[in-house]
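Following: one structure in structure tokens, then a few remarks.
Excluded from the complex is one protein chain; the other protein chains are retained at their positions.
Chains here go by letter, A, B and C, matching the order in which they are written, and residues are numbered from 1 within each.
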Amino acid sequence: MTSNHGAAGPDSHKVALIVGAGDALGGAIARRFAREGYTACVVRRSAEKLGPLVDAIASEGGRAVPFGIDARKEDQLVAMIERIEREIGSIEVVVFNIGANVRFPITETTTQKYFKVWEMACLAGFLTGRETARVMLGRGRGTILFTGATASVRGASGFAAFAGGKRGLRALAQSMARELWPKNIHVAHIVIDGAIDTEFVRTLFPERYALKEVDGILNPDHVAENYWFLHKQPRTAWTFEMDLRPYIEAW
Amino acid sequence: MTSNHGAAGPDSHKVALIVGAGDALGGAIARRFAREGYTACVVRRSAEKLGPLVDAIASEGGRAVPFGIDARKEDQLVAMIERIEREIGSIEVVVFNIGANVRFPITETTTQKYFKVWEMACLAGFLTGRETARVMLGRGRGTILFTGATASVRGASGFAAFAGGKRGLRALAQSMARELWPKNIHVAHIVIDGAIDTEFVRTLFPERYALKEVDGILNPDHVAENYWFLHKQPRTAWTFEMDLRPYIEAW
Amino acid sequence: MTSNHGAAGPDSHKVALIVGAGDALGGAIARRFAREGYTACVVRRSAEKLGPLVDAIASEGGRAVPFGIDARKEDQLVAMIERIEREIGSIEVVVFNIGANVRFPITETTTQKYFKVWEMACLAGFLTGRETARVMLGRGRGTILFTGATASVRGASGFAAFAGGKRGLRALAQSMARELWPKNIHVAHIVIDGAIDTEFVRTLFPERYALKEVDGILNPDHVAENYWFLHKQPRTAWTFEMDLRPYIEAW
Partner (left out) sequence: MTSNHGAAGPDSHKVALIVGAGDALGGAIARRFAREGYTACVVRRSAEKLGPLVDAIASEGGRAVPFGIDARKEDQLVAMIERIEREIGSIEVVVFNIGANVRFPITETTTQKYFKVWEMACLAGFLTGRETARVMLGRGRGTILFTGATASVRGASGFAAFAGGKRGLRALAQSMARELWPKNIHVAHIVIDGAIDTEFVRTLFPERYALKEVDGILNPDHVAENYWFLHKQPRTAWTFEMDLRPYIEAW
């Protein structure tokens, strides 16, 4: 860990916690906050896989701390937050960015799959939101950002599981916003509508990926800029929800 | 259908399956379908507690069969549906009517509570919808009705768990409707917005209950009429969603 | 008019006013209410063109009175309602059913066209709703039904004018419902999503019309049944909005 960072300036004690830093978007958000002096606490199942992201942030002069936990597990999440607050700094902003996009006809959606999607997309978001709300309420400030998807606002055929999880997450965000905004905690929900520039899309959807040449897929850095913007909004004018999609996306 | 149809095989019986028949609304829906000659298969955790409902239906000349299962348990639900189809008749309409209305500040919402609300409001609905869809797809017809609530469309402060479950259920209904309507299975979602005339409301919210004198709380029989109406809609003009509330309700 | 209908029963003084009775749906709604004993006051620009509808209702034993007015003109609408109330009976239910579906790229949408669509879809609805609300408020009862469309909830490319008018109408319906429900006037909005079985569709969209053979376009009589159902809902459980589309419609 970082207790030997004795010379750290004041900003080094502000933490941006990114739960779900395993994809391109989570990584870009972590880099964006790190560039502003936040210590990026980045979370995914396997801490080892976070090496490249931590290195990238360090190479830009920032600081990142990797955490390998399963965010669906209350005890792991609680312990991590406790440790961050004790050893690293105050969590000023948290981004919940775990997705679980699957598509199955309803009769082929196993109970195990339905449950797992909900655990990842929704339960982990609840645990992340609730536990960070606790520490933020103690300080009377903070920002909680949830990454949504098209499925957050629409239940398309074959998406009973994914839309169920994402709608549950959006309900969580709305309910928390209405409760926590008056306590100076900014809760917001970003609806990501479109393919993001990732290895996954490049490999599995090459035709879609080819749209990158005409700016037709979401650039993670551009998306991340919106998370930073939301975090910086003064409280006289806070946003609960905004959507993001490439200009050529049909919607 | 008459109660003396004792020797009739499964084919001669049309079944209305009411999952969540423990409240006034579930009971009223069961009676409504029974009056049209459907065998009402009524489900709640405790079969014994269904006695009064079964008797009431019988006293009106209808037929009801009680099932005491936990609809969150896949094996129990699958076994029940298999038995209904084999021994009682074809499930022509299913109503998922389990609620789980709780209210807590976010930091007082335990993981256990959050999970249980989702299990009842959403997972049980998924299991019910998927398993009845299977048998209906085999016949190429059927109606699947989900009971929603205000929380299905709004995440108010303190309702992270309930709104999460209800939104997930609505997403399920939408996704199933888009997939199954073209296969002649009518899936719909009814948004119940307001207090229903129940013992619960009468006891705990006497001021609210007093509105009954001016028709100010939902009459279960009136609500049930809408379920019957949706089931009878010809397929050239199906409804996915309708809301129901007393005339004096603020919304 | 009808003062010589000396033998009329009590129902003969109840009026169903259908503003926009020039299409298949308006006609079907008029017939539906006439079958229940309501005098159908049917309205379109040209009274002569209402002859076949009036005759059809008469041949079914009902009663219809044609009115040729421009519902965008306040004076004509006010005079008509005054005359109906004085000479025919009490307007118990009014259906606003004027559409104005056009599609143009934004830069080809003339101001004249944009204005006319709004006048037909929205202003006429406002005048109809306001003037019938006046007489209904005097009696402390009534039903006001607005016909919506897909564009009522979605602004698709090319539909700036039509969606603008239809959204305005839906806002009117919502605002009136919130104000008038507590005064015992039931205001509702029906979202018609799909092609209706009309001469227009038969001639201009023959491929779409061919879907009729598989119940794939909206049957006006089936749609009309929903208007009747809404009118009959007891006030303990009123619906504000329901959608209607054929089972095979994509949405």
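Keep in mind that, in the parts below, contacts are C-beta pairs under 8 Å (C-beta built on N, C-alpha and C of every residue); 3 or more make two chains touch, one makes a residue touch a chain.
Just so you know, these numbers come straight off a predicted model, no measurement behind them.
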So there's a chain missing from this view; which of the remaining chains does it actually touch?
A, C
Specify the residue from the set A:46, A:110 or A:239 that touches the hidden chain.
A:239
Pick out which of C:81, C:180, C:201 or C:230 touches the chain that's been left out of the picture.
C:180
Touching the absent chain when the full complex is considered, from C:122, C:211 or C:224
C:122
Consider the whole complex, including the chain that is not shown, and state which of C:59, C:107 or C:203 touches that chain.
C:107
Listed in rising order, the subunit A residues that touch the chain left out are 178, 181-182, 184, 186, 215-219, 222-223, 225-226, 229, 233-251
Mind listing the subunit C residues that contact the chain we can't see here?
74, 105-107, 109, 111, 114-115, 118, 122-123, 126-127, 129-130, 133-134, 137, 151, 154-160, 163-176, 178-180
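One rule holds in what follows: only the chains that are shown with their structure count from here on.
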Quick check for the class: compute each chain's Cα centroid; which one is farthest from the centroid of subunit B?
A
Express in whole angstrom the distance between the two chain centres, defined as the mean CA positions of subunit A and subunit B.
36
Whole-Å distance, subunit B centre to subunit C centre, using C-alpha means?
32
In whole angstrom, how far does the Cα centroid of subunit A sit from the Cα centroid of subunit C?
48
Expected list for subunit B, residues touching two or more other chains, is 178
